[in-house]
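One protein chain omitted, others in place.
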Amino acid sequence: MSEPREVKMISVTIEGRNTVVPEGTNLIEAAKTVGVLIPHYCYHPGLPVAGVCRMCLVDVEKFPKLTPACATTVMDGQVVHVHTEKAREARKGVLEFLLINHPLDCPVCDQSGECELQDYTFQEGRATSRYEEPKRFNPVEDFGGDVMYVPNRCILCTRCVRFMDNVAEEPVLNVSERGDRAFIGKADGHDLTHAWAGNVVDLCPVGALLSKDFLNKARAWELDRSASVCTGCSQGCNVTVETRDNTVVRLKPRSNTDVNHYYLCEEGRLNYRWINRRDRLDQPLVRVSGALREVDWEAALDAAAAALAGREVTVLASPNASNEALFLAERIFAKHGGRGVFRVTLGGEAPLPGVPDLSLRAERAANGTGARVLGYEDLAEPSQPLSVGADAAVLVLDDLLEGDIPAAVQQLITAGARLVHVGTTLPEAIAERVDVALPITNHTEEEGTFTNLRGRVQRFLQARSGPGLARPSWYVLGDLTQRLGVTNGFYTSAAVFTVLAETHEPYRDLSYARLALRGLPVVDAESRGLTAQPVHA
Amino acid sequence: MGFPHPSHERETPVLSRYFGDPDARSLRGWRERGGYAALERALGMDPAEIQTVVKDSGLRGRGGAGFPTGIKWSFMKPDGKQHYLCCNADESEPGTFKDREIMRWTPHALVEGVAIGAHAIYADTAYIYIRGEYAEPIRIMQEAVAEAYAAGILGANAMGSGKRVDIHVHRGAGAYICGEETALMNSLEGRRGNPRIKPPFPAVSGLFGKPTTINNVETLAAIPHILQQGASWYQTLGRETNPRSRGTKLFSVCGNIARPGNYEVAMGFPFGDFLNELCGGALPGREIKAVIPGGSSVPILTRAEAEGAFMDYEGMVDAGTMLGSGGVIVFDDRQDMVRQIARLTRFYAHESCAQCSQCREGTAWTTRILDRIAAGQGNARDFDTLLSIADNMTGKTICVLSDSCATPVVSGLKKFRAEFEAKLGPDHSRGVVPVLLTSNRTVAA
Partner (left out) sequence: MTYGPSSGQLVRPPEHHYDEPHVPVFTGARREELDTILSRYPTKMAALLPALWMVQDMHGWVSEQAVEEVAQVLELTPAYVKGVLSFYTMYHQHPVGKHFVQVCTTTPCNVCGAEDVVQAFLEHTGCGELGLTSADGRFTVIEVECLGACGFATPVMINNECIESVTPERVARIVAEHE
């Protein structure tokens, strides 16, 4: 890695507000630092500057003409005016040009409500159109993958083309033809099937590129949004979970330049339907006289504590469980003897070439690293056989056990171990054997943290309410561990994390407040083998 | 000379001296006419020395912008980097066809000028980018370059100087905008001919990201003459009262004129004499109504304005227009100015590269309004809208194609407003307009 060079700081005044930014910063970014949004379409911080929409024209003192803010870097002492008459007229002109061929179909456009053309037109465009000629019309095209192209709405900002060229490094999109006949094109037989291609939909400032998955599903203003972390793999991309009527309808990348920049892969983006599954465990169950009975929480927790107390507990945890849940379950086997194990699905990797250390990772779970840090072992590589005996117990923490039970755990169950299930569902595979089943919420229904493969601890927030009597995993395990005498019980997940940080060196000094919404790496991530490979710029 | 007409005595044929003389095309013929002596001398000179001579001559870019050539060259320093020279032979400004004749009749003059230019800017490689429609000039230039290579004039040891000079002819494929220097570089690199944002300027990062100089054909073709006859000789050509425009300039004359063709005159020639004496004035029984003096992108002059103008950079600015590329388009009293201005804007709408919003949408919109007015469907609001669009299209885009489209609209509306008004439809109220081009029913807007 090259030595960080001394960066020269430049002082500029934008809309009367002074700011000091590193040399080479463009005016749009400099303006952001003082809370000024310079309207723009083609500029995007993750893409090379194109300077084509001409929307970001600003008035810079001593410049004879208006200058595009995206393509102008700060100079010492520069004085920039964003809202002069001249600049506003120019932007009004651009908006009018962009709208002459643009259909007035906002009522049926998915982008409506989160459309920059709408926003800026409302903000500073003309109230009426002077355009009296026929509008240009082009047919809608399926770009393959999850992407649909509506050329009539396209403003040719070329963000999508630049993303595929410079970030995905698979130039399958182009600008075809020229003049006002131009459109975004692609070659026959070469679809937008790149593993990260869906980002063009997010990048599109208007409703020209749409997600087929989200098509006509909801209006933007009906959505509730929560900060979260993608559970598709161990990369830990920051996402926004968007729900309508308590149903997750879309995942969008949430920008974090330390992790995923502005992007999210197709696998993470489109794999959300399981979150809404309706066959959830929503009632605490206890086996009474051979049959599972619905009971209240107190009875269920007492039964679970009784099943585990005094036994050597093997915890089979999901690598998608939060650090908080994993920590509380760990308390049980750490204090009473036993083991924590997990298993994780593996898949192919799909890097995004234009962003360092960003990839769809082989490990298809959010918190495998968190589990390892807390002493859980990957069942694919167990160090010693699990104990078998009449005094053994198994605590399943939301391992979905779909289709199979790990052989070692099966062995335990067959040998007569007590079986407590803490999960979002009650897997058929163990429904006949389970002694107690405690319903918990999934990661969109509770708060918690994940630790990604580089040791970055990131929070996720609640986006929707859980089903029935299901409680957050940290809450259930908090009560259970209190009954087992290994914790004092908790009222918030933040409090769980505080104790986790106190007791586990890697999390030293971390707290929800410090993690905020962008996360922080664990202590000494480097020596734990968790840092990224050096990236040569 | 006024090719294809005999030379007029008031012309100053330097570049055009051998137009129409097929014998000057060959290397042998060119050498017999004193060709390549300048290159031989130049290769023995220090590049900085050549830059000084050209600077002293007062030669300015003949492609349209009129930037002093010597100063442009002096941006190129011996920094050890790969440099390129691009010869802009994408002559595509409507009304201009001078470079075509230079390449058709005196290809070796251009080869020589390009080779000197390359040496003068510390470049060993030059590309001549010729517009795709010029099939014949391309063939002739390719033959001339091949001849020059075969004779050792070009190549690793150009004229025995020990210096490498490579020249390659590159064919365009139909795009007006590739005459813009950064678009030309993109096109040469195998990209869409989109103009680039400046800075960086070509002298810093041009073709293939290397320092590059781009010169017009006529500019480079003048270089051998300046080297041979001296900067002071070149300085003698031009209007005494205007020291800033020196040398000769080729003017292409077309449209409704008795003798269309290329004429070479010293800078500052009276435009009235030029039109009426050299070019023979209007066609029999006709009157000249309007003149576009510098290619389609410059403001239109009325006949009176044109006849009082002087043909150099400053003279044309004084007349309210620009010298541009020297393409003179003459309109006589038969012409419908509304239709012709609409035809001009249609050209720009066709050629817009589609990058900047103002240009992509504005050129097409302007054309649609003008077409409607020309068809007798105009209304009084249209004039204000046209001027407002033109204003929004001016000075706000990456290159000046957008401005060039607005120019004839603004000057046309100013100078020929009566013609526009005469076209207005009987009903000036907002009528029923189709909303979609492909819709089979119309909806009241």
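In this document, chain identifiers A and B correspond to the written order of the chains, with residue numbering beginning at 1 in each.
To be clear about the criterion, contacts are C-beta pairs under 8 Å (C-beta built on N, C-alpha and C of every residue); 3 or more make two chains touch, one makes a residue touch a chain.
Treat the numbers as computed from the prediction; the structure is a model and nothing was measured.
Remark: the omitted chain is touched by one listed residue; of B:69, B:187 or B:379 this is B:187. Within the full complex, the residue among B:18, B:73 or B:176 touching the omitted chain is B:176. When the full complex is taken into account, the listed residue touching the unshown chain is B:329, out of B:42, B:329 or B:398. Across the entire complex, the residue among B:100, B:119 or B:249 in touch with the chain not shown is B:100. Touch with the chain that is not drawn comes from one residue among B:32, B:49 or B:136, which is B:136. Contacts to the hidden chain, counted on chain B, fall at residues 4, 82, 91-97, 100, 131-136, 166, 168, 170-176, 187-193, 208, 252-256, 260-262, 296, 327, 329-332, 335, 340, 343-344, 346-347, 349-351, 353, 364, 367-368, 437-438.
Considering the complete assembly, chain A touches the hidden chain via residues 136-139, 141, 170-181, 183, 185-190.
FYI, only the chains that are shown with their structure count from here on.
Between chain A and chain B the centroid-to-centroid distance comes to 54 Å (mean Cα coordinates, whole Å). Residues 49-55, 57, 65-66, 68, 71, 89-90, 93-94, 96-98, 100-101, 130-137, 155-156, 175, 177-182 of chain A touch chain B in their complex.
Within the complex formed with chain A, the chain B residues making contact are 175, 192, 197, 349-358, 360-365, 368-369, 372, 381, 385, 388-389, 391-393, 395-398, 430, 433-439, 445.
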